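One protein chain omitted, others in place.
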Amino acid sequence: MRIGLLTGGGDCPGLNAAIRAVVKRGLGEYGHSIIGFRNGWKGVAEGDVMPLTRHDIRGVLDTGGTLLGTARYHPHSADGGLDAVRATLEAERIEALICIGGDGTLHAASKVAEETGTKIVAIPKTIDNDVAGTDRSIGFDTAVHIATEAIDRIHTTAESHNRVMVIELMGRSAGWIAVQAGIAGGAEVVLTPEEPFDIDRVTRYLKHRHRAHASFSIVVVAEGAVPAQGSSMEWETKYGKFGEIVSGAISERVAEEIAARTGFDTRVTVLGHVQRGGTPLPSDRILGSRFGVAAVDALQQGRTSVMTALRGEEVVLVPLEEVAGKAKPVPEELIRVANALA
Amino acid sequence: MRIGLLTGGGDCPGLNAAIRAVVKRGLGEYGHSIIGFRNGWKGVAEGDVMPLTRHDIRGVLDTGGTLLGTARYHPHSADGGLDAVRATLEAERIEALICIGGDGTLHAASKVAEETGTKIVAIPKTIDNDVAGTDRSIGFDTAVHIATEAIDRIHTTAESHNRVMVIELMGRSAGWIAVQAGIAGGAEVVLTPEEPFDIDRVTRYLKHRHRAHASFSIVVVAEGAVPAQGSSMEWETKYGKFGEIVSGAISERVAEEIAARTGFDTRVTVLGHVQRGGTPLPSDRILGSRFGVAAVDALQQGRTSVMTALRGEEVVLVPLEEVAGKAKPVPEELIRVANALA
Amino acid sequence: MRIGLLTGGGDCPGLNAAIRAVVKRGLGEYGHSIIGFRNGWKGVAEGDVMPLTRHDIRGVLDTGGTLLGTARYHPHSADGGLDAVRATLEAERIEALICIGGDGTLHAASKVAEETGTKIVAIPKTIDNDVAGTDRSIGFDTAVHIATEAIDRIHTTAESHNRVMVIELMGRSAGWIAVQAGIAGGAEVVLTPEEPFDIDRVTRYLKHRHRAHASFSIVVVAEGAVPAQGSSMEWETKYGKFGEIVSGAISERVAEEIAARTGFDTRVTVLGHVQRGGTPLPSDRILGSRFGVAAVDALQQGRTSVMTALRGEEVVLVPLEEVAGKAKPVPEELIRVANALA
Partner (left out) sequence: MRIGLLTGGGDCPGLNAAIRAVVKRGLGEYGHSIIGFRNGWKGVAEGDVMPLTRHDIRGVLDTGGTLLGTARYHPHSADGGLDAVRATLEAERIEALICIGGDGTLHAASKVAEETGTKIVAIPKTIDNDVAGTDRSIGFDTAVHIATEAIDRIHTTAESHNRVMVIELMGRSAGWIAVQAGIAGGAEVVLTPEEPFDIDRVTRYLKHRHRAHASFSIVVVAEGAVPAQGSSMEWETKYGKFGEIVSGAISERVAEEIAARTGFDTRVTVLGHVQRGGTPLPSDRILGSRFGVAAVDALQQGRTSVMTALRGEEVVLVPLEEVAGKAKPVPEELIRVANALA
């Protein structure tokens, strides 16, 4: 079989483990050919191919990023995109496609499967952990680790200087990184998209805490956190209509409000791109490896339009249509733990 | 409520996160008293108590080990052990007990519950991940991380020197660390207690690999790995009856056999105690925190003789009797992935 | 002897190692009393003391920050500051003072020694490494490590997305962190305060590199980097008078210029406070330990108004007056290596 392989959307640690597993399993067990596409769907549209051999995947297991490159490109919204994709798949005689990506890539995969009839197996990756249908996506655990390490570091400097440190973490539609890194780093406050916050409650809590026993606090803010409707820090009235999420915007404003209301020395760190990079944790290498093997095995068994998923200790296959476009908010129990331990 | 708290068995990273969560939840939400016992069941038998306050748990979230100390002591097998435990529980007016431990501690917890009627909630911890009923126990992820890091390090030196490196990891009854670190570290061979190995097959594979393209190999050995019955490296005939597992024994012998049969320069590393220590990964801090909160909440709801457990994304309670003494071997799928990617 | 001890200026990793060494050496070898002052010179002025025992320094060797707290306060510029300091030193019967700090603290130490006649030994710390007279100050190596780790992480994401990544590191008056992390992280461009840059040259180089063989680049910018006089990116004409250094300002502008002139997808990361925090590297723990022991020994030998310093493999004492207020720019050889390997 000639199997196409691509990585789409933002990069993250563990993608190379998945690529390696697809190649090793495909070549070694079944004698398939694995045809990589560079830069996600863009490379499919442009016919930018890179046949993958065992040589290409040597030494990549513990590396971040994706050796195939990636891009944010959606064939169904680009002009002539789907036609270009179809043309490449035909020219390269691709019989099946393994797509590693997040929500956008999965959506594109559904569209391409529908329009071209290509057999597709998807592998979920996203540091935001917001792909439905799977307990965890590739990249999430490493992102939480990097974020927690940053909170650990900021902790010691916050304590030494008696400061409130606001740290902004990734998470536009869901606060997975913020909540998990907040619990792991022992943050005093965690603000997420799931629960619009009331800045007055936050500052009251900080004042209470500093009066009682502490001289510093850590406030973790997901970049998609929003103030509650009707609260005193409503965007519309104080900062104008708040549209697209801009890196750093919410944390800067939260810090200003805290400083203004408490008088505490308050500083901001926006962690940014480092959350995407570097050596993957073992759990992301393992998840990538398991998903890669499972995706090739699924094609071998004739399964198509499915996504590999982790459910408890098992790797299973779920229909793409059940997961595409679904939200995956942080469960209430986790938010409760974060609050209980603040 | 006066709640007793102990950590038993071998120490591991994430215990302090669980202790902290029990104290914060117990004191903060419900106004309970948390009475720590030093050094596991031994401290209960000896009445070695340490009432825990918020002050005691400051700064412990990211630390390894257990601030309560631990010991391998089983009240039901020690002379007068259960009586001593009962006496302490009465003297300290303990109404309920939260026990953090592995198989041995859970077994002791069942016995104590049975004999004394004490309400007990258990929290599973073990770097070996062999407690049944839960996807994961506290300490496992960090141990896999440390082991993988060691394999990564040994990888570069193996490659530079064209050597076969044998690395022994923990795991007496189950090969969880070996399989997961083996996948994550890209080991060529992984030997586990679950699958008795044939040294001839191992060396044939290594010779084939070195002839084909490589000049080095990594062989991961769980300390409880055993040669297959009737294979040419049977313990009984070559090394005498193999009784208790001794650290380093199996890896030294595997290395000798490989060197003798292949002529490759072969070296051994026994990772040992470092697998138990140091800063816990976020996932172990989070698991400890969730289990700690869930244990206190369980008591509050009148649940008893249960163990907190991770099932997929949820924390649930399972009856102690369903898990005590049960094995938890590595699932076949994981072993298949390890082999597929070797 | 009653020895006062304080940490001043910004916190950094390795301070606790120095505090621990002063306490262990002072108490253990000579039977001195060590009186800690909280929050730097501010604590001296306010009489905020914390007598230090062996108990206080348990478990602090591998922790970041300073257990004494710190603040940016200069007694000689605060109203009545020097009088308040004198009063506290008399009230506490302090016979000698060990001051751990950067340029500001050393300057204050000279003033206090002059005005009050107190015996003073200083220990240099600064992540910026800009204290003259010593090869290295406490905290620098760890800061370089954190910065390099961030560059490593950004490297993989830059490569996956074909981006120019601009990363801003600390260093207002000297580019030590930028140059060392730039070399260690393999940055393509390193901009420092020592060498005003020409944005046209930078962008020409990036365009050349991307035409030739690469699709991504890393640009490291010290926060104190400045455009060259007369260059096309002069602050005065393009952005108005450039006064105080503001975190993020220079890197945002450099990124805008690069994007505008090259059309490359360009992103910014401002590393910020994480550079100050977390577990110190061994070399900072060792330097702190050596300086702490040396400072106590110096007082024992009657040396005063000196600073402990690393010179090659030796720890020596240098007169405070020889180092206070002196600059310590990055040597030309290091900048040459950074450029040679870009």
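Going by the order they are written in, the chains are A, B and C; count residues from 1 in each one.
By our rule, contacts are C-beta pairs under 8 Å (C-beta built on N, C-alpha and C of every residue); 3 or more make two chains touch, one makes a residue touch a chain.
If you're wondering where the values come from, they're calculated on a predicted model, not measured in any experiment.
Give the residue, chosen from B:24, B:74, B:261 or B:276, that touches the chain omitted from the document.
B:276
Would you indicate which residue among C:293, C:306 or C:324 is in contact with the undisplayed chain?
C:293
Specify the residue from the set B:82, B:146 or B:337 that touches the hidden chain.
B:146
Check each of C:7, C:162 or C:180 against the chain that is not shown and name the one that touches it.
C:180
What residues on chain B make contact with the chain left out of this view?
Here the touching residues of chain B are 7, 10-11, 13, 15, 39, 63-66, 69-71, 146, 149-150, 152-157, 159-162, 165, 215, 267-274, 276-279.
Residues on chain C that touch the omitted chain in the whole complex?
20-21, 24-25, 28-29, 54, 61-62, 135, 141, 144-145, 148, 152, 180-181, 183-186, 213, 281-283, 285-286, 289-290, 293, 311-315, 331, 333-334, 336-337, 340-341
One rule holds in what follows: only the chains that are shown with their structure count from here on.
Determine the chain that sits nearest the middle of the structure, using the mean of its CA atoms as its centre.
A
Which whole number of Å gives the spacing of the CA centres of chain A and chain B?
Going by mean C-alpha positions, chain A sits 30 Å from chain B.
Centre to centre, by mean C-alpha position, how many angstrom separate chain B and chain C?
One centre to the other, that is 41 Å.
Could you please state the distance in Å, as a whole number, between where the Cα atoms of chain A are centred and where those of chain C are centred?
Averaging C-alpha atoms per chain gives centres 34 Å apart.
Of all the residues in chain A, which ones touch at least 2 other chains?
If we look for residues of chain A contacting two or more partner chains, we find 152.
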